[in-house]
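A protein chain is absent from this complex, but the other protein chains hold their places.
Think of it as A and B in the order they're written, each chain with its own count starting at 1.
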Amino acid sequence: MEQFLNDPSIYTLVRGPLVWLAFIVFFVGMLYRIFTTLKMAKKEKVIYPYLSFKYTLRSIFRWLMPFGSISMRKHPWFTIITFIFHICIIVTPIFLTGHMELWNESWEISWLSLPVGLTDLMTITVIVCLFFIFLRRLIQKDIRFLTSTSDYILLVLVALPFITGFLSHHELLLQYKIMLTIHMLSGELMLIAIPFTKLSHMFMFFLTRAHTGSEFGAVRHSRDY
Amino acid sequence: MEFKRKPVTDIGIDEALNRVDEEKIKKAIQWTLKKEASARLKIFVETCMRCGMCTNSCHHYLGHEGDPTYAPAAKVKQTIWDILDKKGNVSKEDIKKYARIAFSECNLCRRCVQYCPFGIDIAYLISLVRRLCCLIGVVPQYIYDQVLSHMQTTNMLWFRQDEWLDTIQWLEDELRAEIKNGKIPVGKKDAEVLYLAHGLEAKYMTGLLTNMAKIMNVAKVDWTVPDTDGWDYTVKALYAQDLETMGKVIRTHYETALRLNIKRIVIGECGHAFRTAVYEGVRYLGWKEPPIPYIHGVQFFYELIKERKIKITKKIEEPVTIQDPCNIIRYRGMGQMLRYIVKELCENIIEMSPKDDHNYCCSAGGGMIDSGPPWKTARIEGGKVKAEQISDTGAKIVIAPCHTCHKGIEDLNVYYKLNVHVKFLVDIIAEVMEIPEEMKP
Partner (left out) sequence: MVNWDWDIEEKLICDINEWKEKFLFVHELIVSADREKISATVEIEDKKVTTCINGKIWENIFERICFPQYTQEGSLICLVLQNYEWTLAKDDSLLEETFDYAWNLKTDLSGKSIAFNIKKGDSYGVCLNGKIWDNLFFDARDIFLSPDGETSASYVKIKNPPLLDIFSSKEGIWTVGINGNAWDKSFISVYGLCFSTDSKKVAATVRLSQQEFTVAIDGIIWNETFLNAWEPIFINENDVSVPVKTENGWTLAINGKAVWRSFNQLWHQRVSPDGRIAAVVSTEFGKWTIAIDGKPWEKTFSQNVLPPFFSPDGKKIGAVVRENNLWTVAIDGKPWDIGFDRIWSPQFSPDGKHCIAKAEKDGVYFIVLDGKIGKDVFDILWEPQFSPDGNKVLIGCIKNGKYLRKVLRLNEVLR
């Protein structure tokens, strides 16, 4: 296995075509999911006529603002953890210096990159947050009742790129190249998984909030937050 | 953690299940989840991250603290997710469990929707469970009896047409003891307002109708009540998710108004009827909004008081608190109007916490009280947090502008020994408003 991962051709595959594949699947898959959902929503008749831009924005704003909803205020710890987690999980891979070099190398694009120390810290934060989320799932009775195996698998799926990224950067546990290959593979796996798993909530969030926000604001004249 | 409940017998569920075959169950599931439900079902099921943010929002969970099977998402897990996991191949025992959860452990109050980061409409999902139960024929007996009545008579209590007319006539006679030439116009064409009554106001709670008539006469409203079926604004079919009957009842209400050429419909203090008439019912029929204005008692009284059509002589001095009915507050934002009215009527108001559109359900709504005696314990247990809320205010009077809240809180009052009186606005207004000298007999 180690030898297999060490094979330069594997590296080339993971570094090249698989990246393409992952991004294409991610974007196309996500667009497809959104498109089919919107199409299905049309069939339901009672969705579109009630959509309100104003209340969609109000709803999204409230729920993207820390402690913007009563629900978040009632769950302060979870709110803090999830906000930090979500910020880190999105910001880290995009602004990581190492990734920037790759963007630059492949497509000659680059933008602001964060100091290595900071991204390092953010990576650890993601891992720690995930650990808390995992613990919460395991310990808190009502959540454990809701949880199925797939929810744990998703946690692992999200954790892997960050753990392996951290390990490879610090050349721990395994040989750098091997760990890097695993890191890239797990990152690609996660990207591919997003459209087809609950991770799609990163996009679906905006659709459900548009519907519920409009219903509550424009029709029911009350708050959905 | 297992789904553990004390056994409850309801022939509308148990006996009905004996009479159906597995094929009918399968067909009902296919129809509901494949034909009727679509994007919302899919996106809600696929987007739920099982984060548990909704858990504490639910009064049923709070009434059974520590039992995760009562949490909102858990109720979806034990019904919709279960059906999907089993690909629709569910047993009669499963249906029994689904029915119990959907009819006796969720009031469709939508408080959990306010707590969900994704705004997942759990009440909608539970409604789907009720819908498929209804298609199978599994509905609590007490609800189903009322729905069967609605199907033919439009009213909820098998009232004959002469019984309604006769009731109005003797109520008018009684009204004359208080108001000179007091009148309850019946089937008057071209009136401004068509007043629809709660079915019970025509039989057991006639005082409410008399009081409304008093207010209408004093405020000199040009009003009438129907002389045909369609006088009862209730739509218990909503609870059963018998959409066919619901549509027919709501259509009858609007067509009665259009036939008499009145300007708008006014109803008394009721939650579900208002909600059905402005949301579920009109949407089912294809109207985006009510075809003519449909006014709730709270909106109507607000108007009468604000425009000084009625004058308040003496305010209530005892401490009062306000019950915010989900179907007009969370569903229509009447919280401020309600408070305006109560401030005009009462000196001493102590608010519950939380209040307004974040208020807890009375635990009787969404058909739970209509499920009758078998399910009373379920709603009393679910009403624990409401009882605590009321008791914390120290108020002596609870103003509940909704028939269901009213009766639900009365039951909580007895069980939890709250020592309060539950009152409708109409009763308080009739009590404290001024009757001009010339109108006295």
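We adopt the following convention: contacts are C-beta pairs under 8 Å (C-beta built on N, C-alpha and C of every residue); 3 or more make two chains touch, one makes a residue touch a chain.
Since the model is a prediction, treat every value here as computed from it, not as a measurement.
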Need the list of shown chains touched by the one chain that isn't shown.
A, B
Filtering B:Lys4, B:Lys35 or B:Lys440 for touch with the omitted chain leaves B:Lys35
Just one of B:Lys42, B:Lys96 or B:Lys188 touches the chain that is missing; which is it?
B:Lys188
Identify the residues of subunit A touching the omitted chain, counting contacts across the whole complex.
45-46, 49
Per the touch rule stated above, subunit B touches the missing chain via residues 11-12, 15-16, 19, 35, 134-135, 137, 141-142, 144-145, 148, 151-153, 158, 160-162, 165-166, 169, 173, 176, 181, 183, 185-190, 227-229, 242, 244-245, 247-248, 251, 258, 261, 263, 285-289, 291-292
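One rule holds for everything that comes next: only the chains that are shown with their structure count from here on.
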Note: subunit B sits from subunit A at a C-alpha centroid distance in Å of 41
Footprint of subunit A on subunit B - complex, ascending
1, 38-40, 42-44, 46-57, 61, 66, 68-69, 71, 73-74, 77, 113-121, 279, 283, 288, 329-333, 335, 354, 357-358
Of subunit A, residues touching subunit B in the complex
37-38, 40-41, 43-44, 46-47, 49-50, 59, 63, 69-71, 74-75, 78, 82, 136-137, 140-147, 151, 198, 200-201, 204-205, 207-209, 211-213, 215-216, 219-225
